[in-house]
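Dropping the structure in here first, questions after.
Every protein chain of the complex appears in place save one, which is left out.
By written order: A and B. Residues from 1 in each chain.
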Amino acid sequence: MPLVKIRDLHFYRGNRAIFDGVNIDIHRGKITAIMGPSGTGKTTLLRLIGGQLHPDKGTIEVDGQNVHTLSHSELYELRKRMGMLFQSGALLTDINVFDNVAFPIREHTKLPETMVRDLVLMKLQSVGLRCARNLMASELSGGMARRVALARAVTLDPMMIMYDEPFTGQDPISMGTLVNLIHRMNDAMGLTSVIVSHDVAETAEIADYIYLLSGGKVIEKGSPVQLKRSSSQWVQQFMQGLPDGPVPFHYPGTDFSDDLLNGEVSA
Amino acid sequence: MRQSKSTEITVGMFVAAGLVALFVLAMKVSNFTDFTDETGYQVVAEFENIGGLKVRSPVTMAGVRVGRVAAIDLSPTTYNAHVTLNLYGSFDTIPTDTAASIYTAGLLGEQYIGLEAGAEEEFLKDGDVIELTQPALVLEQVIGQFLFSKAEGE
Partner (left out) sequence: MIDTIRSLGRWGLGVFERLGRGHLLLLEILRGVPELFLRFSLVIQQLSSVGVHSVLIILISGLFVGMVLGLQGYNTLVDFGAEESLGVLVALSLVRELGPVVSALLFAGRAGSALTAEIGLMKSTEQLSGMEMMAVDPVRRVLAPRFLAGFISMPLLAAIFSAVGIFGGFLVGHGLLGVDDGAFWSQMQAKTDWYEDVLNGVIKSIVFGFVVTWIALFEGYDATPTSEGVGRATTRTVVHSAFAILGLDFVLTALMFGDV
């Protein structure tokens, strides 16, 4: 049975359909990637799974529980077993790295301070930032902030982690570090990972299964190898980053020569 | 979340300063001290006219405050003002034939009740009635009387 089961998901923002009947299964222990062009609501999907947004139609089940029928306290219990890595890291800016990683432990447990320290140092060691523990969040680079956020997301040993655009805006080195970390964390801790991204190469490298979303629907799904062999022109354009194809280069409108010759002059 | 000692100290100082300010307002600025003397006894006086007397107006004797006005009602039978005075417990030797008058502090000041001690050996106690009263001077009446007598004299 999949860990996350999304069935017939509809979600509207205003009159615009962000999701228009989406079915997704996320299997335990695997890295599942959700990919698609900008503006397809990938982040929205993560927020729907986390229960921060409500679908207009359809169900989302996490570990057999329907996220949107849970009571406030049940939802918070469920969230203790989910981690989420925000694009910005979402670290608390008024405390340092150590306190940030210690935050969920101190909030949810009554462990003695010495044990908190050991736990935090272990988690920081695993992302390679043990010696940066006294820095403030504002002193970290983007990649470091994401690593701290990753350490924080796994402090309570969750069953799954959701990554929101983990590779965006990273230099090649920190990109490599993150790819490696996500892969290692998933295998070492027996996590289930969901990655939302449009960085094709990096995501395809570690994902076990990929869903391609566009226009509120699942366009294609399969392993990275299957997708690369897909016969769909759209999938080929997206996977290879071609400038023109089914998604046109030009913003739709009138013909160019027509516009030059007969277009009205404004002002 | 742990916090530094200095935070706790400054917060402590802030709360203390606020409470001290409240204390100063109570003790130094207002008449809060009067309330410590709340134990007392009540006597009643009937006045023909109380002018601008109000509940909590002072009651004095030889200029010393000995109590406050506790309540003002209208007597349904005599149509006089029925004033209850709260006298402080420490002034328990006020003779029963004491007279009560309503005065004005200064020309425009507020009105208060002045007591003039009588000569009886017995003292007022809770529930007693002060028989001798003199109503407040109402400025219009005084002026009217003055003009009237002036006209008569001519």
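Some observations on this one:
We adopt the following convention: a contact is a pair of C-beta atoms (placed from the backbone, for glycine too) under 8 Å apart; a residue touches a chain by one contact, two chains touch by 3 or more.
Note that the structure is predicted; figures quoted are calculated from it, not measured.
The residue touching the chain not shown here, chosen from B:E8, B:D92 or B:E131, is B:E8. Of the listed residues A:K42, A:R79 or A:K221, the one in contact with the hidden chain in the full complex is A:R79. Subunit B residues in contact with the hidden partner, per the touch definition given at the top, are 1-3, 7-8, 10-11, 13-15, 17-22, 24-26, 28-35, 56, 58, 108.
Even with one chain removed from view, subunit A keeps its contact list with that chain: residues 47, 50, 52, 76-77, 79-80, 82-84, 86-88, 90-93, 103-104, 107-108, 149, 152-153.
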